[in-house]
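For this view, one protein chain was removed and the others were kept in their places.
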Amino acid sequence: MTEAHVEGRPAPPRLAVVDDGGVTRLHDPSAHSFASDNYAGAHPEVLQALIDANGGHVGSYGADPYTRRLAEVVVEQFGEGASIDPVLTGTGANVAALQALTPRWGAVICATTAHVYTDEGGAPERLGGIKLLTVPTPDGKLTPELIDRQAHGRGDQQRPQPLAVTITQSTELGTVYTPDELRAITDHAHSLDMRVHLDGARLANAAASLGVPLRAITRDVGVDSVSFGGTKNGLVLGESIVTFTEEARAGLVFLRKMDAQLLSKMRFVSAQFLAMLDDDLWLRSATQANAMATRLASGLADLPGVTITQAVDANAVFVVLPRHTVEPLRELHRFYDWNRASGEVRLMCSFDTTPEQVDRLVADAAALLRP
Amino acid sequence: MTEAHVEGRPAPPRLAVVDDGGVTRLHDPSAHSFASDNYAGAHPEVLQALIDANGGHVGSYGADPYTRRLAEVVVEQFGEGASIDPVLTGTGANVAALQALTPRWGAVICATTAHVYTDEGGAPERLGGIKLLTVPTPDGKLTPELIDRQAHGRGDQQRPQPLAVTITQSTELGTVYTPDELRAITDHAHSLDMRVHLDGARLANAAASLGVPLRAITRDVGVDSVSFGGTKNGLVLGESIVTFTEEARAGLVFLRKMDAQLLSKMRFVSAQFLAMLDDDLWLRSATQANAMATRLASGLADLPGVTITQAVDANAVFVVLPRHTVEPLRELHRFYDWNRASGEVRLMCSFDTTPEQVDRLVADAAALLRP
Amino acid sequence: MTEAHVEGRPAPPRLAVVDDGGVTRLHDPSAHSFASDNYAGAHPEVLQALIDANGGHVGSYGADPYTRRLAEVVVEQFGEGASIDPVLTGTGANVAALQALTPRWGAVICATTAHVYTDEGGAPERLGGIKLLTVPTPDGKLTPELIDRQAHGRGDQQRPQPLAVTITQSTELGTVYTPDELRAITDHAHSLDMRVHLDGARLANAAASLGVPLRAITRDVGVDSVSFGGTKNGLVLGESIVTFTEEARAGLVFLRKMDAQLLSKMRFVSAQFLAMLDDDLWLRSATQANAMATRLASGLADLPGVTITQAVDANAVFVVLPRHTVEPLRELHRFYDWNRASGEVRLMCSFDTTPEQVDRLVADAAALLRP
Partner (left out) sequence: MTEAHVEGRPAPPRLAVVDDGGVTRLHDPSAHSFASDNYAGAHPEVLQALIDANGGHVGSYGADPYTRRLAEVVVEQFGEGASIDPVLTGTGANVAALQALTPRWGAVICATTAHVYTDEGGAPERLGGIKLLTVPTPDGKLTPELIDRQAHGRGDQQRPQPLAVTITQSTELGTVYTPDELRAITDHAHSLDMRVHLDGARLANAAASLGVPLRAITRDVGVDSVSFGGTKNGLVLGESIVTFTEEARAGLVFLRKMDAQLLSKMRFVSAQFLAMLDDDLWLRSATQANAMATRLASGLADLPGVTITQAVDANAVFVVLPRHTVEPLRELHRFYDWNRASGEVRLMCSFDTTPEQVDRLVADAAALLRP
């Protein structure tokens, strides 16, 4: 989730030159915030994998042993026929995946809150040539009924042709689709000859929340392709597109290049994904972030005048706080406004959020609420 | 330089699981090739900087102390008013920089051999909406006279309007523009109300070759904006756009997002650039690569039947070898064909190429040429 | 107005070969419908002008005396500094005009009902690279307050930059902005450094409704550029872009070509516009269409169970009819559904609609409503 639509941005962390055992840093490595899971750095296991992949020469643009091994691991995780194509940004992943799923005249149905619609600078339309057809939702989740509001007009030469649906899991509102909800969407979409893409910038959080493997909420429920995120789950940087059919991957490697998403030293992204998929690091990291969100919501819910506004299924807490507490609390813990009119803010937990940090925020909020 | 137009690709390095002091790798860290400077990994100083930037939370999308410090360093290197915007790929850098330099109806003059024309999957046209107007050159270098072949038709409503020139330094043919040659181009272009962009994927190699600071072949000779490369000079990954005027940077941050080039954890790219600019690492790395190319060319030039086809100004050697030697030599050292018809191949040196590796190639070539 | 979003389309008029005084036609020239003002043909005065422009050779692509004269006439109508550039379709006019008004990173605010958003096949986004930011309205009309819902985020690198507003006059719902309402919008937009475009596919109907000259609701109220429509007001085919500042026209002739809107034999479109502007033909035609809509609304409003749903300011009547009457009435008079859920239909009058045709529809509706 980017913060494009957020009106009140926190000040950036203060510059801090820290000499810590001889290492000169420009930042304080103990700083924490609830602003976004991309304020966090990289998980140490991921960083180590990147370090180990260094040295010597390997083929570029994916012709390296890390990318080859990643292809095998993805088959192990998602089943026969699954493919992975590393890219660089979430926007790039979404655009290339949707381009591959649809012909030039295709349009894509999404929720009004979808990141691809609100937070990507118009890249899907302008870079991808993809018309987005939006539907408002109460909780960020599409349903067959909501999809039908835009799924009409096939064959009408003046209407962008709705040929795909994109859903976000976990959603931009921190909610999670159940496997049954996903299956209902893919069955419905496929019955209308539409493909289904899943924006999985936080797929790991959703799977951890549901206690299921990654494939249980993607391939096994009929999703055609996935933007499988890494950055928000502890990578230095790196996203990927996982596809389950030849059709969903048609032309993808060419689109990746056209969309400026082809990395020459691809080993460095592939090695990080290998680490993330190794020994269930993805699950450990997501579980931690989710648990911290639950703890946070639970602590805040008990406070007077505080309303949790969305189900806390994953690592985000949406909450309305009494107005006078927002700025003092933000000063201490940093977070983004979600809806300035209603006073709703978003608190986001990361793989490296600790119980102490959560409890401190709750305590600070409680103190501010004391009469 | 990518290898899109190369007809004979070398096989990828053999898979090698190496247990080296407890570290399990999928590749051999002592492997070397002459295929491309992006077959190399990251320079240890760069990698250390990335490691040091990890830990704790900092602002995302550039609101971090590493990106702020990088902005200062770029002013120190390029002078007052210089700005840097990190991006992810060379294609992304070129597209966004050229979009910022030209209005929607602008076209860009480039050499027929320009990477932006031949090796970027059509991204400038399709992602960027930029019409490229090409001119053949003998050595990859444009001149005022060559530019004039396409610089006509201003105001003609049916002709894409030539509003910018893009040149590559060092060129795709391993040649280097002198400051005077650059100044002649920018003066001419500006006199025709065209802006000048420089694709500096190997800018460091050019500056090292000329023995001048980076600004001497960019800002000081009137260039408007630069794709300042990192990956080919020892970064894990990372490119950037350096601009010298407000006009050249107009809208650039929005274009970067639209082009899917905005990295959330930007600190990790900025920290690498800081390392590259610290203590002249850029110069040390480029000097090494250049010196190895010179040594290589010199060694090969003495062999019978061998012709060096381009001036070896930077880190590339273009050479015609006797036909029967090409495949055996490629098997040992890996490199790309440049022109299969003429038998010309390209040998590329990196920051980590050693004299021993160069001498071994020369010795192997000599052995193959022995009657 | 196209019919892209209309759910229930009427059957096409029956094929009728009519021999009328020796002329073999494939259609019945006395047929009428209330489906759309583009079901009508060309006004005889317009057709005569096209005929008179034929014969002999003139310069192409606008270098002809008709296009030159049109430029003068437009200055007479809209004042010094006004320019006109003929194009071919309304979509093409809107796209090129908006491209000229905004840089590559610009986004455009419009009503959710705007033709440019709902009925142009995604052309603004895909052909034009323009992100549309939509606002729901009750009556198709934007206001400063409604604009503000999307006019935020200037400088936020992740938000498409709202740099222009486009409004439709008369609107897709048949309503008309007053000059004061327009002035409020342009003042507000300009105060936010946004330009204002007016989609005037039915500009003539609005001016006729208000009883003011064309310039009173465009230039005189601060609009920057206008898609000045011809086809819906009696041209064979032809649209145009009228601009009032050099800035609004920057690059427009190049964009017109890039958007495939440059006609070689431009004299034939220019001559039609000359006829339309000659002797106030635009006003006579629009007045007739508007008067027929008023007569129609007035006749229907008296019938039991009939609700007129929008102000009938121009040539459209939006009405909810008792369900059982819709299909029998459509069979006789042809019209489009607007909202199938509510039963709202749209009845559109043209320059060639007659009182008899209107009265017949009202009588037919009355007969169907009789118990």
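In order of appearance the chains are A, B and C, and numbering begins at 1 in each one.
By our rule, a residue touches a chain if its C-beta (ideal position, glycine included) is under 8 Å from a C-beta of that chain, and two chains touch if they have at least 3 such contacts.
Values in this document were obtained by computation on a predicted structure and should not be read as measured data.
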Shown chains touched by the chain that is not drawn here: A, B, C
Contact with the hidden chain (one of A:Phe34, A:Tyr61, A:Phe244 or A:Phe268): A:Tyr61
Absent-chain contact - pick from B:Ala107, B:Leu214 or B:Ala365: B:Ala107
Chain C residues that touch the omitted chain in the full complex: 2-3, 12-13, 15-16, 23-33, 35-36, 38-42, 44, 47, 50-61, 63-66, 68-69, 88-92, 95, 120-123, 126-127, 231-232, 236-237, 254, 257-265, 267-269, 334, 350
Hidden partner interface residues of chain B, rising order: 2-5, 7, 105, 107, 119-122, 125-126, 129-131, 152-153, 156-160
Absent chain, residues of chain A that touch it: 61-62, 99, 103-105, 129, 157-158, 160-161, 250-251, 253-258, 262
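As a working rule, only the chains that are shown with their structure count from here on.
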Least hop count linking chain A to chain C through chains in contact: 1
Superposition rotation for chain A onto chain B, Cα-based, multiple of 5°: 180
Farthest chain relative to chain A (centres taken as mean CA coordinates): C
Interface numbering overlap (same over half, different under half) for chain B and chain C: same
Intercentroid distance (Cα basis), chain C paired with chain B, Å: 51
Touching two or more other chains - residues of chain C: 105, 129, 157-158, 160
